[in-house]
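As you look at this complex, bear in mind that one protein chain is not there, while each of the others sits in place.
Let's turn to subunit A:
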C-alpha cells in the first residue's frame, strides 16, 4: 500500500524539486496513509520554503538543485576559496556560523562544458559576463571548488584590476627582459595564493630546464616547484619571474604528466584595456605602463592563448576594471574592447543572468531562516514580493536591501 502511494507521489512531483521531495517522503509516508489531502497542503508549503539541499558536493548537483543552497566545508574556505569570497559575504557567513553558496544555472552549464571537453584539444576560453552583482565571481568560485575536488591544479587571479593600479606599489624593471616591469609585492601575493590553493598537488612537479636568477643563484634542472615558490617569497625581487617559471612549467608539463589545469581570471579586461586613472602604475620616468608591459600580466596572457593543451581557462568580464567613462554596457565586445576580444577569440560566452523568481525567493527564505530579516512585514508573502521588486532581481542589491531590514 505504502509503496504504491510513494510511487504515485513521486510521479506527481515536478522534476525540479524531486530530490527535495524524496527526502520529505520518508518522513511523511505515515501521514499520507492517514489523510492524503492534508499531506498535499503541507507539502506545498514546504516547497515554497525549500532553499537548501543536502548534497554538498558540487560534482553531484543537477538542474534539480538550481536555486538551492549547499554548504562548503571550512577547509575549502581557507584553502581553495581563500580571498575569492567578498569581504561583506565573508562577514555574513561568519555571523551565520556556516558557509553556504547557491547553485545556479550558468554554473552547472559551465561545469558541464568543462567536464565533457576533450583535454587533448587546445585550451578553450569561457567568458562569464553579466550585470554588476549578478554573481559572476560566485560562479567562478563554484567551478573552482568543483574542479579542486577532482584534483585539478588551479591558477587563480582574484581580480586582475589590482595588478594595474596602486600608486604606492614598488615598480622595478625586469632583470630578465628590459622594457618589462615587475611588481614584487603582487608577485609574492600571488605565489602565496597559489601555494594555499594547491596544497598537496605540487609534490611531484619539478623543473625541466635551468633558470639563472643572478650570477651566483640558479635553479638546476629537477628543482621542485615548491622550492621555487619559497625562493620567490623570500627574494621578493624575483617573485614575478618565479610566477612566470611556474606558469611555463605547468604549460610544458601538463600534456606530458597528464595534469589538468584550471586557469581562473577575474576581470580579464584589465589585461587588455589600459587603466588611465591617477593611480595607474608608472615606471621611473613617470610614464604609464601598458598592461602587457607588466610581467605578471604578460605571463598570464600566455595561459589564455590556445598554444597548450590539458587546461581550461575561465574568465569574467568586469566593467569596473575599466575607466569610469566606459561602464555603460556589460557585453563582451564593449568590456574587452577590440584588442581583448581579438586576443580571446574564439571563446564561449556565458551570460550570467540576475535571479529568477525562484532563486530570489530561496535567497530571502535563507535569510529568514538565519534570522537575518527582522522586519515582520519582510517575512510575509507580500513583503517578500516587495523586496524582490525593489531589488529588481539583482543579487547584490537584494543583499544590500536585506542588510538593513
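Convention: a residue touches a chain if its C-beta (ideal position, glycine included) is under 8 Å from a C-beta of that chain, and two chains touch if they have at least 3 such contacts; residues count from 1.
Just so it is clear, contacts and distances are computed from a predicted model.
Of the candidates "Small ribosomal subunit protein uS7 domain-containing protein", "Exosome complex exonuclease Rrp40", "Origin recognition complex subunit 2" or "Elongator complex protein 6", the chain left out of this view carries the UniProt protein name "Small ribosomal subunit protein uS7 domain-containing protein".
Set against the missing chain, the residues A:60, A:149, A:218 or A:400 yield one that touches it, A:400. Contact with the undisplayed chain is limited, among A:74, A:95 or A:151, to A:95.
Considering the complete assembly, subunit A touches the hidden chain via residues 91, 94-97, 370-372, 374-378, 383, 386-387, 390, 400, 403-405.
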